[in-house]
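Every protein chain of the complex appears in place save one, which is left out.
And then chain A:
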Amino acid sequence: MNPVETVLRTLHDDELALHDDLLAAAEDHRAEHEFHHVATDTARWSAEHARLIAAAAADRGLHLPADRDPAALTRLRRKAAEDLAPRPDGPPGLLAALTALHLAASRNSLHWEMLAQAAQAGRDGELLDLASRCHPQTLRQMRWTNTLIKTLAPQLLTAS
């Protein structure tokens, strides 16, 4: 696997993971209505990104399974569970979940950045299209989690 393919694989796994994490957090915080619905809506973007990455990878002979293999899945799930679990010394539940989601989206954003740069350097129009199509939505996921943290933190952290 060449280095670009490694980035593709990482991004594919991480978009799938973000999709799952968004849905899991939406489920855990059903009573936070706005969060619940927007998380569900934006999870769709990550699923779509993973699908597009898999298609682009297939074009270059790299097979990325639509369902991750069970071992990787368990690993990721455990990681997600750790990320999402409120730490005893950390902020309350919803803020912790938003933090984890924000970090996951930021990580994806950095990988999209790498991919776009590599695509430009390698004059790979297809990859560049892929990155320009998906990366803006990743940035929107980041802005959204950031906005919610900014909005909710004052109340959740000071008025108990």
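Just a few scattered comments:
Basically, a residue touches a chain if its C-beta (ideal position, glycine included) is under 8 Å from a C-beta of that chain, and two chains touch if they have at least 3 such contacts; residues count from 1.
As a working rule, contacts and distances are computed from a predicted model.
This complex has a chain not shown, and the name its UniProt record holds, of "Cytochrome c oxidase polypeptide I", "Acetoin:2,6-dichlorophenolindophenol oxidoreductase subunit alpha", "Transporter" or "Molybdopterin dinucleotide binding protein", is "Molybdopterin dinucleotide binding protein".
Of the listed residues A:Glu27, A:Asp41 or A:Glu113, the one in contact with the hidden chain in the full complex is A:Asp41.
Contact with the undisplayed chain is limited, among A:His33, A:His63 or A:Arg123, to A:His33. Contact with the omitted chain, checked across A:His63, A:Arg123 or A:Lys150, is made by A:Lys150.
The omitted chain makes contact with chain A at the following residues, 31-34, 37-38, 40-42, 44, 140-141, 143-144, 146-147, 150-151, 154-156, 158-160.
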